[in-house]
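Here you go, one structure.
For this depiction, one protein chain was excluded, whereas all remaining protein chains were kept in their positions.
Going in written order, the chains are labelled A and B, and every chain counts its residues from 1.
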Amino acid sequence: MVQIVVLGGSFGGLTAALELKRLLGRQAEVTVVSEEDRFVFLPSLPWLIMGWRKPGDITLKVAGILQPRGINFVHAAALEVQPEPRLVRTTLGELSYDYLVVSTGPQLAFDEIPGLGPDQGHTDCTFTIDHALRTGKTWQAILESPGPVVVGSAQMVSCFGPSYELAFEMDAELRRRRMRHKVPILYLTSEPYLGHMGVGGLGNSKRFMEDEFAAKDIKPIVNQAIDEVAPGEIRLKDGSKIPFKLAMLAPPFKGVPAVAPLGNPRGFVPVDHHYRHTRHPNIFVIGVAMAIAPPEPTPIPVGVPKTGSMTVRMAKVAAAAISAEIHGTPLPSPEELAVICLMDMGDTAALMKAWPLLPPRQESYTRKGVWAKWLKLSFERYFLFKMKHGYSQLP
Amino acid sequence: MVQIVVLGGSFGGLTAALELKRLLGRQAEVTVVSEEDRFVFLPSLPWLIMGWRKPGDITLKVAGILQPRGINFVHAAALEVQPEPRLVRTTLGELSYDYLVVSTGPQLAFDEIPGLGPDQGHTDCTFTIDHALRTGKTWQAILESPGPVVVGSAQMVSCFGPSYELAFEMDAELRRRRMRHKVPILYLTSEPYLGHMGVGGLGNSKRFMEDEFAAKDIKPIVNQAIDEVAPGEIRLKDGSKIPFKLAMLAPPFKGVPAVAPLGNPRGFVPVDHHYRHTRHPNIFVIGVAMAIAPPEPTPIPVGVPKTGSMTVRMAKVAAAAISAEIHGTPLPSPEELAVICLMDMGDTAALMKAWPLLPPRQESYTRKGVWAKWLKLSFERYFLFKMKHGYSQLP
Partner (left out) sequence: MVQIVVLGGSFGGLTAALELKRLLGRQAEVTVVSEEDRFVFLPSLPWLIMGWRKPGDITLKVAGILQPRGINFVHAAALEVQPEPRLVRTTLGELSYDYLVVSTGPQLAFDEIPGLGPDQGHTDCTFTIDHALRTGKTWQAILESPGPVVVGSAQMVSCFGPSYELAFEMDAELRRRRMRHKVPILYLTSEPYLGHMGVGGLGNSKRFMEDEFAAKDIKPIVNQAIDEVAPGEIRLKDGSKIPFKLAMLAPPFKGVPAVAPLGNPRGFVPVDHHYRHTRHPNIFVIGVAMAIAPPEPTPIPVGVPKTGSMTVRMAKVAAAAISAEIHGTPLPSPEELAVICLMDMGDTAALMKAWPLLPPRQESYTRKGVWAKWLKLSFERYFLFKMKHGYSQLP
């Protein structure tokens, strides 16, 4: 029986495991390795911060998803991948594999900027449920005792959507409470212009964001790198200093240590269009862990985002390729990736789409409307239902 | 009986006097001192310039407003305020006071820029009825013999609305006469960008003004200081020269000589949130005469506007504070000021609102529509009716 090991228990890892089991059945033993025993619907973490969701609303037990489908779950951290003997070292021992699917997401490199981050540093963050819970507390403190808020992204970030969402959501919440004038909101970013989002913009997203920010008194500071963070003060590379009471800053992204040696200097792993490692043909890498070159160099380096829906799509492409190879059938030709993002804006939302990911594109637009908010709310429910029941084949 | 002297017979002075009399009745003798024996509805002066109003349409006799309410009116100029012996020297002798309310508006400092102003200089102006009447004549001359028009503001100005209105109104009038192409209109301003208006913009006012100016072929030149004005030529600090046939330029504002010694170097008087002088507790200063720090420094210094409606509100706050103090009751806590401006645009109008005055704000927007024009026309009639009958308590 073919041994398949999947690293990661989030969008990519779970989808890949479920798809592989669905396609291969008893031909393969599929094992998921993850340090986190909950699946977290990450797109809802901004709502957790705002107090609009509780952890139970947006998490599922990984074992509860996998076991009914006959997939093993190892609750352990991956320590090292050894492509030659084809094994993975974990905190609970070694696993050998015929195929390895890596979907380990980003390493949040807080340590690259002194003072950054929720653990040893002075800033908050939205990328893990624990960070989001901590940030939620800081946010409650702001509501009780107002002060300046900074939301945004450091250099080398490749996920900008949640920062835009939080800026809009905080604005909306403060207006509801009629205290917006007590909380200056500053959007600080490494993007070269508003609405760039790591992909050179989506349709009119630059003008869209500029207009929305102006209408909502959110002050943008673009094209910035952060030097260090002191208590209550962000120090930029250009020498300016920004005071804050709450600063929610995305840290530089890199590859996780177990996988980084397979990749480029930042630890992101180069793959072909089936997400197969360029040198190790039985390793597939999907999601944030894999490398995409940016559309064009920016003054401050930023990365290309890989959204949950992109990662799910990559998982399916990789699973189909592994299955085809095992069955000895031709590998299906994957479609180019699209970014489809439902950006929450508090009272409303926007649908942003770009296909392909990078310019020039067949389709790219940013459209605002309450319908997008309803779509976003429905999608959260739908996806959690689908994942809970292991229906990986659904769109 | 408590002696209360009010300096100024415009929005602030009349409202303060009427409110004080309403609240204090026979407990106080209220005396208004003003050099001008007419109340002029200043927001309509641009319409006077355009020939859309006559002086009688927008003026009321001050004495006719005050005497039925039992308020004294001294038709004299204030020369000096002596806080120690608590008296005001006027051109008709001295007045002693227990409380003094100062609402003297701006001194139009034409003399700070050689060649500026309607009296010894070469430019026109819209801030007094006499200036407006003279400008109206220059405007008629333009209609008969077209030439370049410049509308705008010098450095140290804190009232930009009428200049925007006049640019739009002239544009509309010239189009009606099908001669717009014979009159280049240039909007010259010390604002750092279009739509700043001394308050860092109101919602999308920057883009709004840029779009409207582009659509209407009004050429903007922003962020400028004026060095001097020669006949038919404005000379800017940056060395460039602008020709004109009609130039309507707001001059630098400062405090009037009688009051300036109570204030900062520009003669604007610092007050607390009840508009009470920071050092002389029985002097209250409202309207343009009092000092508000700008939201952030601009390359060319500009001031924060104090509109008629803001001044009326300040008058009520000050009157309520004086009344409470005399009655020995707690001082009411005033709301933060809002700017609400109905900006005429000739064929249409825009409602601009910012609350509080300076960013960040709970509310701030710029919205265009014919409804705003109707609102503006109605408000003029309503306010003049209210003032004529001394109904200071109405909103």
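The rule we apply is simple: contacts are C-beta pairs under 8 Å (C-beta built on N, C-alpha and C of every residue); 3 or more make two chains touch, one makes a residue touch a chain.
Just so it is clear, the structure is predicted and the values come from calculations on it, not from any experiment.
*Asks:* Out of A:Lys206, A:Lys254, A:Arg313 or A:Lys373, which is the one that touches the chain we can't see?
*Replies:* Candidates A:Lys206, A:Lys254, A:Arg313 or A:Lys373; residue touching the omitted chain: A:Lys206.
*Asks:* Among B:Glu94, B:Asp119, B:Asp211 or B:Glu335, single out the residue that touches the unshown chain.
*Replies:* Checking the options B:Glu94, B:Asp119, B:Asp211 or B:Glu335, the one contacting the hidden chain is B:Asp211.
*Asks:* For the chain not shown, which residue from A:Arg86, A:Lys216, A:Arg361 or A:Lys376 touches it across the whole complex?
*Replies:* Of these options, the touching residue for the absent chain is A:Arg361.
*Asks:* Among B:Met50, B:Ile185, B:Leu202 or B:Ile234, which residue is in contact with the omitted chain in the full complex?
*Replies:* Checking the options B:Met50, B:Ile185, B:Leu202 or B:Ile234, the one contacting the hidden chain is B:Ile185.
*Asks:* Extract the touching residues of chain B with respect to the undisplayed chain.
*Replies:* 175, 178-185, 210-211, 214-215, 217, 219
*Asks:* Since one chain isn't shown, list which residues of chain A touch it in the complete complex.
*Replies:* Contacting residues on chain A, toward the hidden partner: 201, 203-204, 206-207, 336, 355-356, 359-362, 364-365.
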